[in-house]
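Not every chain of the complex is shown here; the ones you see sit where they belong.
As written, the chain order gives the labels A, B and C, with residue 1 at the start of each chain.
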Amino acid sequence: MSAIDIACLDKSFGQTQVLHQVALSIGSGEFVSVLGPSGCGKTTLLRCIAGFERIDSGRISVDGHLVSSPDHHLPPEQRGIGVVFQNYALWPHMTVAQNVAYGLKIAGMPRREREARTAHALDLVELGGFAGRRPADLSGGQRQRVALARCLAMESRIVLLDEPLANLDVHLRGALEAEFANFHARSGATMFYITHDQAEALALADRVAVMDHGCIVQFDRPDALFRQPATETVAGFIGEGRVIEAEHIQPIGNGHASASLLGQSVRLRCAPDQRGQRSGKISFHPGDLELLAEDAAPGFDAHVTRATYRGAYLRAELMAGPSGSVPLSLNVAAPASLTPGQRVRVGLRDGWVIPVPAARAQF
Amino acid sequence: MLLLILFVGILSIAPLARLGYAALIPDGGFDAARILRTLAGGRVIDATLNTIWISVSATALATVIGTAAALLAGLTDMRARTLWVFGFVLPLMIPPQVTALAWLQAFSPASPLLGPLGLSLTPGTRHPLYSAGGIVFLLGLYNAPLVFLSVRASLYRLPAPLIEAARSAGARPLPVTRDIVLPLIRGGIFAGAALAFVSSIGNFGIQAMLGIPARVPTLITLIYRQMNSYGPSALNDMALLALLLAGLTVMGMAVTAWLGKRGDQRVDNSSRPPRLSLGAWRAPVTLLAWGYLALCLILPLTALLGSALVRGYGQPLNAETITFQNFANALFRHEGIRDAFLTSLWLTLAAVAVLIPVSVALGYVLSWRRGWLARGLMLASELAYALPGIIIGVAMILFFLRPLPLIGTGLYGTVWVILAAYLSNFLALTLRPILGGYAQIDRVLDEAAQLTGASLFARLRDIALPGLAPSVMASAVLVFMTAINEIQVSVLLVTSRAQTIGPMIIFLEEAGSSTLAAAVGCLMVALVLILMLASLIFGRRLPPGVLPWRD
Amino acid sequence: ETTLTLYTSQPPEQAQSTVDAFQAAYPDIKVEWTRNGTSALMNVIRAEIEAGQVQADVLLVADDINLGELKAGGHLMAYPDAPVENYDPATYDADMTYFGTKALTTGIAYNPDIAEPVERWADLLTEENRGQIAMPSPLYSGAALIHLHALTNAPDIGWAFFEGLNDLDIVPEGGNGPATKAVASGMAKYAILVDANALNAKADGSPIDFIAPSDGVSFITEPVAIMSTTDNADAAKQFVDFLLSEDGQKLVTEQGYLPIMPGIEGPEGFPKLSDMKLLGYDVQEAVKNDAEMREKFSETFGQ
C-alpha cells in the first residue's frame, strides 16, 4: 500500500499557481527525495502533505486514508507526520532539550523514557552538551541540528524533511546522511526529503522526484535520472549535466544511436523506442568528457574560458564548436594545469539522447 | 538620547519631584512623624490592602478576558471578527461611571432588564455589585480591552511555522495555545496586564461608585476624599497618599515587567501569522463571544442612549418622551461643547504624535541598549502614569505655575499645560506595548540596516517603526481612547481659554444636564466608531496586522 | 482696560452669562474666567498658594466654609464698603471678606412615581425606606457638608438623624448629581438634595419633586470674595458690587436660583425663601471643628 498518494494536486497563492497537477505515489517505507530549483514549489508540496495548506484540487491520501481534498482537510496534528522545517521553527522560549521533548510530552510519554529519548536524539546530532541552551544562543548549524533531533525523537512513521542539511558542513552532513540512512533502515519509516543538493538526493533516496515550476518532471531511481534524464531540465539539473544540440540522430539498435555532434559522428545511448530525428538534444556530464592528445580523432577543439580549483580535480569551462560558442565543462585530475585561453582537444565517452515527448516526436 | 532625557526629565521627573517635595517636606522641613501618622492610620492600611487585592484580582480578570479575546480575534477563524473587535474595544470610550451605573441599574430592583424576567432583586436586599467582588468584576471588564490591544499586537508577530511545528508534533489547538502561543506572546500579555493594573488601581469612577456604598475603602477614594477636605495640610497629605499609591503601582508594573521578560520571545517575523480553525466549536464560540459583547457594550450603551433621548433624566423612553433636543443642543447650540471637543481632539492627536516617536526611541534604548539611565527614565514614566490623574494635575500646576526660565511666560492656564500633563501621564501607556513589540523583533534586522550606514534616526523610522507597527497602532489607539475623553488630569487645568470635552461632560452633569451629557457621550462613541470605520477604508494600504480590528 | 481673573463654580453656561452681564455693565473690564467644581477650584488655589503664584482675583464658589478657611489663612481681602445695606447680615461675613449672592437650600427630593411626600426630616426614617435614600457625602460635596453642620447644630434634629440613616443602610456617596439620578431613575425613593437640582430636573420632565421640610432646611449662599493678592482690587470690587446689585440679583433668578436680596422674585415653582425655616451655623466654628466633624461622620457611617 502507498504511504502517501497524491493525485492531480493544484495549489495557488492568490493569483500565482504554485503546484500544477502534482501526482506522486510513495510506497510505504520508501525514501523519496524531492529535488528542484529554488522556488519551484517543494516546500509548498511538503506543507500540503503535512496539512498546513488546504489544496485547491486533487487529493492526498496517507496510508490509504484521504487526508486532503478541496472539501476535506484532516488537521496536521491528526496526521501523525513528522516535519523538519526549512527555517527550523524552533520554539525560542524553550531550551534545546525542551524543544526536542515537547512532542513526546504531548504524546504522554513518561518522563524517564522521554528524557532518555531526548538525550539520545541530541547525541545523534552531536548536541549532547547543549541541552540547556536556548535556540537564540546557538549557531545556525546547531539550530538546524536541534530541528533534526526534534523530528528524529518523534520516530514518526512518515517523516517530511525540508532541506535538513542545508546549513551543515560536509562532515556533519556526511554523518547525518548516514544517520538518515540508518534511521530509515532501522525504522522502516517513509521519508520525504526535500533538498536542492542533488548529490544528497542521489545518495540517499530510493527514488527521486525532480520538480520544476510546480510540476513533477521525472520520478525515478537515481541512476535512471543520472543516465537517462527524461527532459532537458532534469538533464541539466542532475550531475552538472550539459545539454547540447545534435543532428542526424539515428537509432542503431541495442539502446544506442549514432548522431552528428559539432560536425563529428558520435555514438550515444538512447531510449529503446527512439526514432530517427533530424535534430535533437543530447545530454552528458563533465565526467563523460576527456582530454585528448593534440589531434586525436574523433574529438572536438575547444578553448578554456575559466579554470577553478576543486581540490581533487580542476574544473575547466570550455567553448567548443565551429564558432566557439558551445559551452562545455570538463574535470581534469588534480596535478594538471589549464589556463584561460589555452586550446585543448576533448573527446566524448558517453551521452544520452533526450527523448522527445511522444506527441512532438517526428522526423 | 539627550533629547529623550530632556523630554522625560521635564515632563515626568520634574513635576513628580516637585510633588514628592510637597508630600515629604511640606513646610521646608522633613517631618517623619507626620508621614507615619498619615500612613499608619487604620483606614489607610485597610485601604491599601483593599487596593492591592482588588486591583490584582481585577488585573487577573482583565488579563484573562483580554487575552482570550485577542486569541479569538487573532488566532481563530471566528466569524465576523472585525465587527466583534470594534465592539470589544468600544467600551473604553464609555466613561466608567456610566458603565458602573448601567450595571447597577440592570440589576437593581427597578431593573428594566431583569424586572420583566422576574429576576430582579427584591427591594431592600443589598445590591450584589455593591461589594469588593463587584468592583473587581466591573474593573476587570472595563480594563479587558487594554490587555486585548496589547496582546493582539503581539499575536501578529507570531510566525506560523512555530505553531505548525507543534501541530506536526501532535499537539491539538489547546496545547498549542498553552505551550507555544502564550509563552511567545507573554511580553504582550504582561504589558497589557501592567496597563490594566495601573488603570484598575487608579480608576476612581468604579471604585467610588461601588466601593463607597459597599464600605470598601480604597486608596484612590481616600485620596479624593482628602482632596475635598479643608485645611492647610490637605494638599500635602494627599500628595503623600498619592506617592503611596504610585509606589504600589510601580511595584505592580515591575512585577509584570519581570514576568513578561522571562523567556526568549524573539521570532523571525518574515512569515505569515497563523490561524487556527475552530472546527465544530466555531458556532458556539462565536455565540459566546457575541453574548459577552452584548453584556459589556450594549448594556451601558443602551443606558447612555436611553438617557440621551429624553429631556429629563429618568423619564421613561417612549414615543411621547423621545426627543433629539439633546443631540441638537450638543451639536449646534452649545459652542463650548464644540470648542472643547475640538480642543480635546487636537490635544489627543498631538499627544499621540509626540508620544509615539518618543516611545519608539525610548523603547529602542531600553530594549537594545539597556543601562541604568534608560531604566531610570522608564521608571519615571511609569510613576507618572501610575499617579492618579488629578495628582498629575496638581503636580503640573505646582511645576508650571511660574514663568518658564527661557520662554518668559508661564504655560499655566493654556492648553499647553494640559498637553504637557497628557504627555507625562500617557508615556507609559505607549511605552508598554511598544516594549512588548521590541521583545519580539530580532535585533539582526536593525544590524542589517546599521550596515547600510543608516543613522539611528533613520533606523528608528524605517526599520523599528514599521516592524513595531502593530504595537505602535495599539499604543496609539490606547492613547487616543484614553485621552479623547480624559477627565481626571485636565479637570484641574481647564480654563475658559482651554476647555476639554471630558471635564465638560462632568460639568454638564454637575449642572444637572445629565441628558445633555449623555448625548455628548453618545456622540463621542459614534465619532470613534466612525473613525474606526474610516480606518478600515483608509487603512487598506497599511501592512496587515497594523489595525487591531483588521486581519 | 483691566483684566480680571475669576474662579467660579457656576456651571459654564451660567458663568458665561454672569460674566457677559458684568462686562456689559462695566465695558472697560475684561473677565478671564475659570470654571470648575468648588473642591477642584480649592485644590487649584491651594496649589497656587503653595507655589506662591495666586492667579485669581475674585472667587465665586458654592459655600462659605471654604472661604472661611481661606480667610483664616489670610488669603482674602476685606471690602468694608461693599453694598450690603439691604442684605440680611447672616448672608455675609461680619469682617466683610465674603458676601452671599444667592440661596441654595438642601431639602428632600422624592420620586413621585414610587414615593409619597414627607413632612419632616425624621419621617424619612422608616423601615420601608431601607436602602432607598440617596444622600451626597459631606466628604465630597460642599453643600452636604454644610447640611451636616446645620442639621447637627439644630437641637431637635442633631446626630440622631444621621445615625438613623445609617441604621437604614444608607451610605452617603458622591455629590448632588448621582443623588438626583438615583431618584429620577427610581433606584432610590428619596434623596437629600439641593433645591435647584431637583426643581430643574422636574422642569425637564424627570419624575422628581422637592420638599422643604418644616423643621428647616440648610442653605449655602454662593459667596463672592476678593483674593488678598489681587492686583486689580478696584475692578474686583466693581465685580462684587455688580453681583450684589439689583441687576445682579435678577440675573440669579434668570439662572434658576433663589436670589437673596429681599424683594426680588425667585424663579417659578421655587418655594419662597421667607416661607422656609433656615438652619444656620457658625462659620468660624465650623472651620475650626471641621476635621472633627468629618471624623465623627466617617465613624457614624463606618466609612
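The rule we apply is simple: a contact is a pair of C-beta atoms (placed from the backbone, for glycine too) under 8 Å apart; a residue touches a chain by one contact, two chains touch by 3 or more.
What you are looking at is a predicted structure, and each value in this text was computed from that prediction instead of being measured.
*Asks:* Which formula, in the displayed labels, states the number of copies of each chain in the whole complex?
*Replies:* A x2, B x1, C x1
Quick note on the criterion: only the chains that are shown with their structure count from here on.
*Asks:* Could you find the two chains linked by the most C-beta contact pairs?
*Replies:* Top of the contact-pair ranking: B-C.
*Asks:* Per the centroid of Cα atoms for each chain, what is the distance between subunit B and subunit C, given in Å?
*Replies:* Using C-alpha averages as centres, the distance is 35 Å.
*Asks:* With chain centres taken as the means of their Cα atoms, state the distance from subunit A to subunit C in Å.
*Replies:* So the centre of subunit A lies 90 Å away from the centre of subunit C.
*Asks:* Rounded to a whole Å, what is the gap between the Cα centroids of subunit A and subunit B?
*Replies:* Once rounded, the distance between the two centres reads 56 Å.
*Asks:* Under the touch definition given earlier, write down the residues of subunit C that touch subunit B in their complex.
*Replies:* For this pair, the touching residues of subunit C are 11-16, 32-37, 39-40, 42-44, 46-48, 50-51, 53, 55, 65-66, 69, 73, 111, 114, 130-132, 137, 139-141, 169, 171-178, 180-181, 183-187, 196-197, 200-208, 287, 290-291, 294, 298, 301-303.
*Asks:* Any idea which subunit B residues touch subunit C in the complex?
*Replies:* Residue list for subunit B touching subunit C: 22, 43, 101, 104-105, 108-110, 123-124, 126, 208-209, 212-215, 217, 224-225, 227-232, 234-235, 310-315, 321, 334, 336, 390, 394, 397-398, 401-402, 410, 412-413, 491-492, 494-497, 503-504, 506-515.
*Asks:* Please name which positions on subunit A make contact with subunit B in the complex.
*Replies:* Touching subunit B: residues 47, 50-52, 75-77, 79-83, 85, 87, 89-94, 102-103, 106-107, 134-136, 150, 154 of subunit A.
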